[in-house]
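The complex appears here minus one protein chain, its other protein chains still in place.
To keep things simple, chains are lettered A and B as they appear, and every chain counts its residues starting from 1.
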Amino acid sequence: MVDILKIALIPGLPLISFVVLTFFGRKLKRKSAWVAISASIGSCALSFCQILPVTSGATTHITFPWLVINQVPIEFGALIDPLAAMMLFVVTFVGSLIVIYSTGYMHDDPRFPKFFAYLSLFLFSMLGLVISPTLVQIYLFWELVGLSSYFLIGFWFEKYSAAQAGRKAFITNRIGDIGFFLGIMTFFYATKTVRFVDINPALAHTYAGSFAVGVASLLLFCGAIGKSAQFPLHVWLPDAMEGPTPVSALIHAATMVAAGIYLVARLFPLFQVFPDASQVVAIIGTITAFGAAFFALTQWDIKKVLAYSTISQLGFMVTALGVGGFSAGTFHLMTHAFFKALLFLGAGSVIHGSSVQDMREMGGLKKEMPVTFWTFVVATFAIAGFPPLAGFWSKDEILLAAFEHHHLVIFWTLALTTMMTSFYMFRLLFLTFFGAKRNKHHAHESPVSMTAPLIVLAFGSAVIGLPGSPLMHHWFQGFLSSGHHEEIHMNGFVVSISVASAAIGLALATWFYLIQPGLSKKLAEKNWLLYSASQHKLWFDEFYDATAIRAFKTSSKKLLDFDAAVVDGAVNQTGIQTVNMSRIKNWIDRYIVDGFVNFTGWFVSTVSGIGRLIQTGFIHNYLLFVLLGLLIILYAAL
Amino acid sequence: MNSFAPLVSVVQYVLMFIVLGAAIVTVSIGNLFRAAIFLAFTLLGVAGLYFFLHADFIAAMQILIYVGAIMTLVIFAVMLTGKMQDPLVAQSNRQKIPAFIILCGVSAFLIPTILKAPWRTLATPHATTAANLGRALMGEFVFPFEIVSLVLLVALIGAIATARSDE
Partner (left out) sequence: MMSINHFLIFTTLLFLIGLYGALSRRNMIGILMSIEIMLNAVNLNFIFFSRFLDVPAETAQVFAIFVIVLAAATAAVGLAIVLQIYRNQKTIYTDEIDLLKW
């Protein structure tokens, strides 16, 4: 019982915090941050209690029956296996740091308590999602995550673009979620189970040829496409940067978008037996990785660059899972959570300190914000994939997985993407912190509540890759696959390609933005088509606007007309006919029913009126009637 | 039977006609005071008839109670309600004629019945004395006698209570 309570409190504490802050947030004011911080740190501590047994091979699986459909129970509960443990670690640890960071970042916001209430709600949803033992429960929390993300993206809803972005994220996610839901149903229909423990290689092999299960796996992947912002549903994530920066860090870098990857990782045995499905996954991942990196090259908004970078990195993870690198994908998920959260928080610190978001107006912040700068440098090197930082080990493993499974096109594309990653990240770094100041604002270093998480995350970004590195004998991969040990060799060719790509990216960025600052502009003018394609994200938004949204609006208009003409008409006709019927009924009521009643009354009153005539009230009349009666009796007796 | 029998019979018939005539006047005359006087004559005639029927005590009672007491009472009442005794006001109501017709119907039934009935009359008529009557009252009929005296008492108390003015 205590164990169950301990597990239940992992998502439970943020939920309590959410409820408390919702009802008492106004009273608590600044103190509401402490509620949220203690809740998140509490669930972080509880998570560590659960993770430690898992490292020694113990999996916790608690279920309670919830529904029974065709004798198949659908359960809720908790499943803490290595994958969930890893996610718990990332979500609670990074989440706690971001909550702490938020106290500084949101310090002057009038809806300060509400923000922490939403953050708590999000943490609750995310943790519930992570420990879900069934597809149905994960779907529930999946939607909750979407909802709280909607709240957080649209937190500054006074801003039109923020409200729009929240809506866009929500609706785009719904498109993927329809697929996810259909996938759950198809999967349940085909296999009669929704439990994750049942989705193992043994079960997957029994359904290897099943068309329904193949379709189900692709439909389930739709959910991941939406949530993890994969092509073609990636458009919501850059817009979601309208939310407060800690939200971007928490939701759109470290945790929520990772939910899609987490789902694919959960379903990994399934994808392994459907090579076509895995192929689709890998291709979508690659397109996303490459495309997003391409868009990131030319963005000017510091958060947009990071957003596309996130999409790109998520593409890496999806690709890894698609090509069969289970541990590679999840490993990258973990490392990425650290350095991307760090990058976002760093960007937030920059925005907080300099009050601008456009990189063209930044520059030279190195001296004014030293802590932010140095942690940012660590994160940039990490994401670019320089050894021995976190990103190197995980990215190298993804490349290795692609290479070893003979997906050479994917391998080279990813290598190119790595180079682009390195390029745009250093571009961001140089534009922001180096060179001359390009605006008059006096920037200042952020408060300790913001820099402390940055330092912790920087430390994490540096060392979190080590457990998966040869230096620690690939402990992490062994932990994840728990049992059948994946044999991982460092491939010298892959390593050199990886490092070379990152180095080329660094060199190009240095050349363009430090040595020859005017060159990039000239190049952009020369290749204007390519440049504006990147700048306008290949016109995806415009394309969707012109096709899907226009068509949707047109059909909505048509439906409105239909509604007005036919449905309303039918309703009105029903009303009119009802009125007419009522008139007839009224007539019947008035003249027949009432007539009958009135006739009864009239008859009674008339007859009694006749009878009343003899009741005169005069005694001599009565006496006469007595005699009359006597006479009648007498003659009758004769 | 004595030799005066035919005369007695004639006197009886005369009395009967007097009684009938007085009664008719009593019920039809407009002046109520005069009606009361004719009622007294009727009652006196009836007393005479009692006498001829050898009911001496009843005849005496008739004169004492009726003519003496009840008539006095009636005349008092007539005088007390003197305002109502205006001779110009009609003293009979509108059902005079229906009443007459119905009574004709009743008599048309009763008189033939009387005529048809086989009366078994005694050869020698009964006669009794006041002493016998007193014995009967105190002996055989003592219980009804007591009841009647109670009724009379209650009636008199009731009459007083009713007639008493409210103050």
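Everything that follows uses one rule, which is that a residue touches a chain if its C-beta (ideal position, glycine included) is under 8 Å from a C-beta of that chain, and two chains touch if they have at least 3 such contacts.
It should be emphasised that the depicted structure is a prediction, and the values quoted were computed from it without experimental measurement.
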Where chain B meets the left-out chain, the residues are 1, 5, 9, 12-13, 16, 19-20, 23-24, 26-28, 32, 35-36, 39, 42-43, 46, 49-50, 53-55, 57-58, 61-62, 65-66, 69-70, 73-74, 76-78, 80-81, 84, 90-96, 99-100, 102-103, 106-107, 110-111, 114-115, 119-122, 125-128, 132-133, 135-137, 140-141, 144-145, 148-149, 151-152, 155-156, 158-160, 162-163, 165
List the residues of chain A that touch the chain left out of this view. 615-620, 622-624, 627
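The rule is simple: only the chains that are shown with their structure count from here on.
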Using the average of all C-alpha atoms in each chain as its centre, how far is it in Å between chain A and chain B? 120
Taking the touch rule as given, give the residues of chain A at its contact with chain B in the complex, in rising order. 620-621, 624, 627-628, 630-631, 634-635
Hey, which residues of chain B end up touching chain A in the complex? 93, 95, 98-99, 102-103, 105-106, 109
